[in-house]
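Note that one protein chain is taken out, while the other chains of the complex remain in position.
After this line comes subunit A, so read on.
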């Protein structure tokens, strides 16, 4: 069970207070109507599922109800960082920077 630091509450809390809400940094296209079916499908359904560092959206559901991001290692489950919506992660996979 994870021990998660909520960047809004500024405290570590138990995983039971949180919910995972999928991969982070998948912005809604600004002009959906201009997207092809393929582009829209890409946005809707395709996720990176990396081995290693993964940026995830979580919500402090029974705490402050805020959404925030977690960089988590999918192999070790180590949480490298949590950060607020609108900010950038400190830890990234090599190919993210390429």
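The rule we apply is simple: a residue touches a chain if its C-beta (ideal position, glycine included) is under 8 Å from a C-beta of that chain, and two chains touch if they have at least 3 such contacts; residues count from 1.
Everything below uses one rule, namely that contacts and distances are computed from a predicted model.
*Asks:* Of the options "HEAT repeat domain-containing protein", "Homoserine O-succinyltransferase", "Sarcosine oxidase subunit alpha" or "Peptide/nickel transport system permease protein", which is the UniProt protein name for the chain that has been left out of view?
*Replies:* "Sarcosine oxidase subunit alpha"
*Asks:* May I ask which residue of A:49, A:76 or A:90 touches the chain that does not appear here?
*Replies:* A:76
*Asks:* Suppose we count only contacts with the excluded chain; which residues of subunit A make the list?
*Replies:* Residue positions of subunit A that touch the missing chain: 1-3, 14, 19, 21, 27-28, 31-33, 35, 37, 40-41, 43-44, 57, 59, 61, 65-67, 75-79, 85-86.
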